[in-house]
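With one protein chain held back, the other chains of the complex are shown just where they sit.
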Amino acid sequence: MTSATPPAAPADNGPLLRVRDLAVSFDNRDGPRIQAVDGVHMTVHHRQTLAVVGESGCGKSVTAMSALQLIPRPPGRYDRGRMEFASKRGPVDLVALPEARMREIRGNEIAMIFQEPMTSLNPVYTVGDQIMEAVLLHQEVSDRDAFEIALQAMKDVGIPEAERRIKGYPHQFSGGMRQRVMIAMALACHPRLLLADEPTTALDVTIQAQILELLRDLRETRDMGMMLITHDLGVVAENADVVCVMYAGRVVEYANVLELFGAPLHPYTRGLLNSIPKLGERRERLLTIREIVENEAEFKRLPGAQGGIRPWWPWHDPPADLTPHEGPAGDYHLLEVRPEHWVGVWRTRAIEGHEGRLPDLSYRKPLSEPATGAAAG
Amino acid sequence: MGEPEVKVVRSSIGGGPRGTGEPRSVTGVQLAQGIGVQPARGFWADAWAQVVRRNTARFALAWLTLVAALAVLSPLIANGHPILLRELDADGSVVAVTSPMLRNLSAGDVLLVVGGLAGIGFFVMARRLSRADRLGVVLVSSVAVGLTLALTALVFSILRGHGDEGVRGWLRWGRVVLGSGLELSAGRLLIAGAIAAVCAGLAWLFLPLRRGRVAVVVPLAIVAALVASTWWVKPLQTFEYGEAVAAGRASAVYTLIPFSPSQRDVRGDLLAPGGHAGQSRRGPGREIVAGAPRHLLGTDSLGQDVLSQLLHACRLSISIGLVSTGIAVMIGTTVGATMGYFGGLIDLFLYRVVEVFMSVPVLFLLIVAAAVLPRNTYVMMAIIGCVTWTGAARFTRAEFMKLRNQDFVQSARAMGLPLRSILFRHMLPNGVTPVLVDASFAIAAAILAEATLSYLGLGPEEQPSWGRLLSDATNSVGDFVWWLAIFPGLAIFLSVLSYNLLGEALRDAIDPKLKKARV
Partner (left out) sequence: MITYIIRRLFLMIPTVIGISFLIFMLVALSPGGVGAALRVAGGGATEATNRAVQEAYLEDRYGLDAPVIVQYVRWLGRISPIKFGARGQIMPTGERVSAPKPLAEPWTRAWLGAPLPAAPRGAEPWKAGASAEEKSIAYARASDAYAQDRAAYVAARTLYREALGPYLRSVGLSGAIRGNRVRGSMLADHTPDRASAHWAAIEAAGARMLTSYQRALASRADLAAAFAARPFPQAGVPVVPGVVSVAWPDLGMSFARGRPVGQLIAAALPVTIGINLIAFPIIYMVAIPAGIAAANRAGRLFDVVSGTFFVALWSVPTVWAGVLAVGFLANKDYLGWFPVTGLHDAGADRMTYLPSPRGDGTWSMGYLVDYLWHVCLPVLCLVYAGFAVLSKQTRAAMLDNFNADYVRTAKAKGVEARVILFAHVFRNSLLPLITMFASIFPAMLAGSVVVERIFAIPGMGSLILEAINLKDRELILANAVMIALVNIMALLLADILYAAADPRISYS
């Protein structure tokens, strides 16, 4: 059993979570199977925030939920791939873990907070009970100690009058306070990895900033890795160390935050960044994502394009010189186009031979350094 | 190496991301853009398709179709009057050919056959309307006619039992006696006309037609008023054909089941299934009369053929279910819509009325009402309808309260549409779904209620009923007649089961909570 004390600061001897070629699909009663995630790669290191960005339905939440096996099966199914996690008891593959072992990891080593603080708490139990439930599950403590731990967790996330409010029911809390409760619940057992699935989408802007700041502080003090799922590039610029852009179930670009905002390589990423207004810049109008991804020239700006390397894009017919691998997702490859900067490309003849390593960045943005300003809004 | 061609395909492509043709799988982004999504069929069409996919629902539809067909055709299937009667003279030559069956059809029989044919005709002919709309028109019309008949019968029976001679006289004011026992009076016609006008108004509100509502409603109201106000004095029924046939004075061709439901076998009470007509279950009459037809499902304690009664009772079962539920839905949605839309004091008052009806079990109110009012099919329909409307009212009220503040209603109001249009064209189609799903269960409950009342001896008197047959199965002496328990009980059970299964299927198809994708 684990103890309540936080683990010692680790030597950075490898990633906390390494996702390799993950594929998840869902049965659809009336139509073809929905391939929500199809060959996703990413890594998360200690004290690092990996931001996963993409539009609705691109598979980012499914990736995060897969890490805790929260995908209902059926209709869901893990088609292939690995999610290697450095647990306290040695490395494990999260998608292959038996349920009993998975339960030890859930909430204990990997915790998750969700988008909807309004409905994510059980309305019939006090918030204290719900935080204590996690503590009692994973730590061998008495009820009294669990209560103290829950109380401390609520104080840590900045809930005022925690002694009184711990006996309150969720409906007595505001949205921001409920999200703090969710975070307190997630952090009560000192997890090594926090999955935050759009934690601020449902909150208003001032509360958003508070919650994100809280998460940032906690990440530093608790020595956690964090996967931050969002579609808000402003949030990414402020909080992320490494960014993973997803589209249609695949990673289209993967780089550290400064690199990605400074020199986006995939037309889709450029489209995303272009559609954000920037402070202090005068433009007639903003380009839409569509205007960029439907412009052929954009697809030829990739380094190596002259050599026949083409950004992968599901709405294009594959290039003529495609040399697909056997098996699914064989037409696609996540290529290290520049050092430590990966772009999803078609597996054409041009990339044969220099397929290189898969994304793995231990980069951490210096704390004091401000965001690039590329997307301040 | 030449520059590979980049061919931009717009998102309107039908094929998958890799290659063309029907996609094996789609991604979430594509799904969001409409790829891999089944073409929309319309709400009710979609629900219907899901309903008929179920085996249980198919079984239910088959049974209900059978019962409906039997309800219309029962006098042509089970009738004690021969289809053809040839009178013979001494040397065997034909003197006259008559059809006692046709001669003895009642106004109700004819109305049912003609109305049924008209309904089917409309359904087949009016191709310009969608199937759901046609079904709606047929259902609303038949319910409106039934409502007129039911309420008229209720009012007439109350007037007939009134203490004041003058009030009773209204019914006879301006009386005309037509031939063959048909009687009409101006007083009746006025009352029936007023009721028909109210019902027609209700039907007008509910008809799913944009134009031509008047063309449907007015003739229906006139026919309903005329039929409701006539007083049919039934000729005494005799079935004295057997003697003539036995004596060689006539030859007769009978229907499939040569017994009328009201035809009594004088000695043959409680004959077991397969017993012969004219046979007695005890005593000297046990021998079989040569050539006598068999009672396939036996007879009841009055010597009436069970099978014939079962067939003729289909009519009661189908009509009681549909009409009483129709009445309940019409009253309930109107009251519920009023409560939900206006709110405030109107809601406060009307909801107290609803609470009064809900404060005692429905069956209790039914028993009291059925016991003090005349035993008559139409009165029974009116009673069940007038007692069970609270469910529909509560559903509609809740829906309308939700809808009232939605943008499309606000905008309809902002455009200055008349209240009727806002309530019935814009809000009702959106708010009626739970009522319609519930209607199927309500029909089942109405059939159960009729069976229970008939079992308790409070059912309609002049018509055969499954519940009354069932009540014959046990008596105070402690005898138990299995064929009177099994067959009518099974008929009630299958009908109730069918409506319940249909309701289940419909609810599963429609209820958004159960359809929620679990991704």
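Order as written gives the chain letters A and B; numbering starts at 1 within each chain.
Note that a contact is a pair of C-beta atoms (placed from the backbone, for glycine too) under 8 Å apart; a residue touches a chain by one contact, two chains touch by 3 or more.
Values in this document were obtained by computation on a predicted structure and should not be read as measured data.
Trainee: Would you mind spotting which of A:Gln35, A:Ser66, A:Ser87 or A:Asn108 touches the chain that isn't drawn?
Mentor: Going through A:Gln35, A:Ser66, A:Ser87 or A:Asn108 one by one, A:Asn108 is the residue touching the chain not shown.
Trainee: For a quick check of understanding: of B:Leu363, B:Ala398 or B:Leu417, which residue touches the chain that isn't displayed?
Mentor: Of the listed residues, the one touching the omitted chain is B:Leu363.
Trainee: In the full complex, which residues of subunit B touch the absent chain?
Mentor: Its contact residues with the unshown chain are 56, 157-158, 160-161, 163-164, 352-353, 355-365, 367-369, 371-374, 444, 448, 451-452, 455-456, 467, 470-471, 473-474, 478, 480, 482, 485, 489, 492-493, 496-497, 500-501, 504, 513-514, 516, 518.
Trainee: Taking the full complex into account, what residues of subunit A touch the chain not shown?
Mentor: Within subunit A, the residues touching the omitted chain are 68, 70, 99, 103-108, 111-112, 114, 116, 119-126, 130, 133-134, 137-138, 169, 171, 182, 185-186.
The rule is short, and it goes like this: only the chains that are shown with their structure count from here on.
Trainee: I'd like the Å distance between the centres of subunit A and subunit B, where a centre is the mean of that chain's Cα atoms.
Mentor: Computed from C-alpha means, the inter-chain centre distance equals 59 Å.
Trainee: Which residues, counting only subunit B, touch subunit A once they are in their complex?
Mentor: 1, 3-11, 13, 17-18, 22-32, 36-38, 518-519
Trainee: Write out the stretch or stretches of subunit A touching subunit B in their complex.
Mentor: 25-26, 28, 30-36, 38, 55-59, 62, 72, 75-76, 247-249, 294, 296, 299-300, 306-308, 310, 314-321, 331, 348, 350
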